[in-house]
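Can you read through this structure? Questions will come right after.
With one protein chain held back, the other chains of the complex are shown just where they sit.
Take a look at subunit A:
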Amino acid sequence: MSGIVIVSRRDFLKAGIVLGGGLIIGVHLPGGTAAGMEPPRETFAPNAFIRIGTDDSVTVIVNKSEMGQGVYTALPMIVAEELEVDPATIRVEAAPVAPAYNHAEWGIQVTGGSSSVRSEWDRLAKAGASARMMLVAAAAEAWKVKPGQCRAEKGFVLHQASGRRLSYGKLAERAARLKPPAEVQLKSPKDYSVIGRPVRRLDTPAKVNGTALFGLDVAIPGMLTAVVARPPVFGAKAMKIHHDKAEKVPGVKRVVPIDAGVAVIAESFPAAVRGREALEIEWNEGPLAGLDSGRQREEYAEMAKRPGAVAARRGDPDTALKQAVKRIDAVYELPYLVHAPLEPLNCVARVEPDRCDIWTGTQMQTGDRNAAAKITGLPPEKITLRTLFLGGGFGRRAVPDSHFVREAVQASKAMGKPVKVVWTRDDDIHGGWYRPTFYNELAAGLDAAGMPAAWKHRIVCQSIAIGTPFEKGMVKNGVDDTSVEGAADSPYAVPNFLCDYHMAPAGVPVLWWRSVGHSATAFVKESFIDELAHLAEKDPYQYRRQLLKKHPRLVGALDLAVEKAGWGKALPEGRGRGIAVHESFGSIVAQVAEVSVGTKGEIRVHRVVCAVDCGRFVNPGIIEAQMESGIAFGLSAALHGAITFKNGRVEQSNYHDYPIIRMNEMPRVETHIVRSGEKPGGIGEPGVPPVAPAVANALFALTGARLRTLPMTQERVLAATGKA
């Protein structure tokens, strides 16, 4: 076993101080050691986010989980800007669980909704500026001059008149004795030297040399490894467990029933897997034993025949439809999708009589910590949760019931030893918490000028929020906002409009999946508007533009994408071009995709030109990376992704039958950022929604075949293009 691995070394909370009008709990520094590293002596901790050591080290404590989206770089950059330090010199530390680290708006510690930069910008800027002012004041005090005669630059305070300078480390002890300023002065954006530049990611070197520590890499003394025999059908219960054979497998210690199923706890992962193979369980499969995707689709279609709960309505869509010059009806369908992050879910827990330690990569620390408190009976402050790097999140590690943490805590409690629970890839693909499957019925009518007079969109899908702590805030009048986002608030100028919703029966565990409802609604909205444009015999770009007159930012993104893509210019033989634009998480993304189709019906996406307006931004390099990432993620779903059920069982199990795109399928992505003074928008998710419709629209432009069902598999493409 390797040595003790602890990323967040600071375990105890101390005093509270007031900063920027809100109460911030300061972090005390009682030693503790990271693997092979002597911690710097940090004496100046002006707030919960910054510590400065006498050795000039600057540590930024980040309250968001790094899952690839770049928060361990973007958030320290905000501090670096105001604190006047080179971001490359910053040490990053994962925040412990404490109220100081709650989401600035949502009241819990969580990473999601593409909200990190948006929610933290002001608070971190103030934290950095406040620390800088205190360092300047400390220097002024030491030199017996006025603070106004001093300035901060690259980790030093300078007194211009005398040419004296002191490093932050030299000033740390003195600054620590000062009170934080009542008011902080933030820099003017025109003076920014860090924000807005493509600063290299701070976590890259560790991720390139193999030292970056993820949850699955944690090893602590005496730790055992568990895999869980999980129900074959969602909701099934283990009635009888025959554990003799499993417990005879060399290395297996014990078989323990837990909420999630039956944990096989062993000395190693291979032994745990062998033990699970030998385990025999009789299940009561419960009400979902007959779940079948084909029948479920019929049920959804039946529900769609009746009016649903109204999400948005204006005008009189039924009358307008009757009076329309042209009418079009369509059904759009999307499957369940699994997040399938490359690092399987895992959690290490060490339950002791008077404390509980947890090591994991999670997006929702507060809920996980509270779940552990409930299981152990310990007060929350006796639970220490350390957040490690997440080998992909995409929403999968923000679970309202904290199941992967509960599994480890229950197993450790039962064994009286530290236990690491590891999910296999089968567990992950079978394990639920999917993006819901969507059934959409649409109808639209065009007026004499070819413009839409009526638009009706009925959505049938499961609610993500129902039955969770988020229900109250997210479900209103029978409508889950995450089911209709991007559809009910369509920006297109249609005078008579209805979006209504049927909440499909619960059962299959569903969850936010990168871009949540937008991952489905953008495909429907942006494909259907394309259908309308073609029905009206108009250019799909110009048609959108005309209907978006009241949305200059959407038009701006469209125009930029079109200009860079060479919209309207000739393409090589056999290629088609499609466009889509969608707003999500406060940002607007337009994409133009160029595709061809192979003889076997395989869609090749050669190029995606992407224009993004995310308002004021921190790091354009990360924006580019997130657009590339969102496009790859969206393409996997557009071309391949589907979770289906037969006899209550998930039919997929690993990357061979739930493929994600590979190197040879990755298009050339060109990202262009709109220069904007608007308020910051999200960046982790908004790249996903437009790509599926842009590709479907390109396929239509190329072949005349309209694919309204995802994924656009070879079979579906061949059937639609008449080559099957």
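Keep in mind that, in the parts below, a contact is a pair of C-beta atoms (placed from the backbone, for glycine too) under 8 Å apart; a residue touches a chain by one contact, two chains touch by 3 or more; residues count from 1.
We adopt the following convention: contacts and distances are computed from a predicted model.
K.L.:
Can you match the unshown chain of the complex to its UniProt protein name from these: "Peptide/nickel transport system permease protein", "(2Fe-2S)-binding protein", "Stage V sporulation protein AD" or "ABC-type quaternary amine transporter"?
P.N.:
"(2Fe-2S)-binding protein"
K.L.:
Determine which one of A:Arg295, A:Lys549, A:Arg662 or A:Lys723 touches the chain that has been left out.
P.N.:
A:Arg662
K.L.:
Looking at the full complex, which residue from A:Glu407, A:Asp500, A:Glu628 or A:Glu685 touches the chain that isn't shown here?
P.N.:
A:Glu628
K.L.:
May I ask which residue of A:Gly68, A:Gly112, A:Gly155 or A:Pro711 touches the chain that does not appear here?
P.N.:
The single option touching the absent chain is A:Gly68.
K.L.:
In the full complex, which bits of subunit A touch the chain not displayed? Write them out.
P.N.:
So the residues of subunit A touching the unseen chain are 1-3, 66-70, 200-201, 203-214, 216-217, 219, 225, 250, 268-270, 340-344, 389-394, 422, 424-425, 604-607, 621, 625, 628-633, 635, 654-656, 660-669.
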